[in-house]
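Here's the structure we're looking at; comments come further down.
A single protein chain has been omitted from the complex, and every remaining protein chain is retained in its original position.
Moving on, here comes chain A:
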Amino acid sequence: MSVTKMVYPLYQLGNPQLRIFRPSWFLTLVRPGKEQPPDTVQFRIPMDMTKYDVKNYLEKIYNVPVGVVRTRIQFGSNKKRNHLNQRVKKPDYKVAYVQLAQSQTFTFPDIFPEKDRTLKEGSMEEMQEKFMEDEKQRQKSDPRRGGVTEWFGL
């Protein structure tokens, strides 16, 4: 049963447990802005998800042992103005801080590692780099002048 907008049926004592198959919620794992303890993972979640939804989602679909979940709603600013002086709203979003159980830890991985820029010997790029460096050196003024321009002097 695919759901587009969650409408929870009213629960009365004796009703079967609410079951959601193939939810249309998608979580985004983000790098925390402020430093978090090693067992805390930070997600951006849809606004209609609750703490218990997040817990069940991670436990049932991804088999992640979840200890406790705390959520908050981040207000997106409405202050910026466009070229027509109209206020532009940045969308609000909900953030969930998930603390893992069974003393598991998680660190956000480095997605963009620094690459070593060593160029191949004798290639076009290397010769171009060298040429550009020589040009820059030629443009620079004499360091012994201490920043004084060359208008003055002999």
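In this text, a residue touches a chain if its C-beta (ideal position, glycine included) is under 8 Å from a C-beta of that chain, and two chains touch if they have at least 3 such contacts; residues count from 1.
Here is the rule we use: contacts and distances are computed from a predicted model.
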Exercise. For the complex's missing chain, which UniProt name, "N-acetylglucosamine-6-phosphate deacetylase", "Phospholipid-transporting ATPase", "Mitochondrial ribosomal protein S30" or "Ribosome biogenesis protein NSA2 homolog"?
Worked result: "Mitochondrial ribosomal protein S30"
Problem set entry | Hidden-chain contact residue, picked from the options A:Pro37, A:Pro91, A:Pro109 or A:Pro143 | A:Pro37
Exercise. Which is it among A:Leu29, A:Val68, A:Val88 or A:Leu119 that touches the chain not included here?
Worked result: A:Val68
Exercise. Residue-wise, where is chain A in contact with the chain that is not depicted?
Worked result: 34-37, 39-40, 67-68, 70, 99, 101-103
